[in-house]
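Just one protein chain is left out here, and the rest sit where they should.
After this line comes subunit A, so read on.
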């Protein structure tokens, strides 16, 4: 695999009066609860190692207090780490001066916020153009660029409005347009859709996927919503109490959770809608005969069940780019719908 665009190495963040002293304890193996009890320091992040590939959507998922918002703020150093490195395109940004850091934030990164964080006294157009205005561009330049991106996110003709005149979903579209106007490679999205109602959230997710197909940015997306994470993620990182519990391809995590926390997490989701044919199929290129038809490798199990009309005796050929990649039997499909226990023994059964 190519060098990762963003690489987080051995990152620690401890909040408290004397983080350096607490750091030694954390490095010696203390976890969040013990550190709080014994030393009155809050462990924000503990030994985080994540590689984020260019052009992929990396989703960091966790519940409140798991440190996910802290983590994303380390990527542009809105929060300073206690220890560790963040390497972006081969450079450790911990070594950056203030001026270099500003350049990084202006040129290479943009951010979308949970509560939109638009400037209420500026128009939608000016808000969308913020990165270019900050960079000292002329009005003629930013006006065209901001208008282009506003149009792209579906806000044609809303430029002269003020943010408070728009609905929540539209305000977040402005937030996305603002991030796109900077023309940066990396887009940080901090619970960007969490404040929106479900239908609009789905719209926005689709918009993001569509933009991503077109623009191929490196997106870091923070969420507490597993469905959203599974829908968007190329690479899924699950955080708990400031530590990475598991990371990898979402389908893989679904089939092979390695922690009871994750088992709990994934027990409530609709597996038929999330799991895909390629995850459940048996890989082979030989045709044993008697197959009932063909499905695409990215078809969800729901699609397959619908196609089989509920008949569990059937098997399908799975196609990858129109050539056969494997065989999917309906028995496997049904089995895959039962939540998996954690890989190790002694784990709590998901209820």
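Just so it is clear, a contact is a pair of C-beta atoms (placed from the backbone, for glycine too) under 8 Å apart; a residue touches a chain by one contact, two chains touch by 3 or more; residues count from 1.
Heads up, the rule we're going with is that contacts and distances are computed from a predicted model.
The subunit not displayed here is recorded in UniProt as "Glycine betaine transport system permease protein OpuAB", chosen from "CoA-substrate-specific enzyme activase, putative", "C4-dicarboxylate ABC transporter", "Glycine betaine transport system permease protein OpuAB" or "Transcriptional regulator".
Of the candidate positions A:119, A:141, A:209 or A:306, contact with the hidden chain is made by A:119. The residue touching the chain not shown here, chosen from A:41, A:105, A:231 or A:278, is A:105. Checked against the hidden chain, the listed residues A:67, A:131, A:250 or A:326 yield one contact partner: A:131. Although one chain is hidden here, its contacts on subunit A can still be listed: residues 76, 78, 101-106, 109-111, 113-115, 117-121, 130-131, 134-135, 162, 164, 178, 182, 188.
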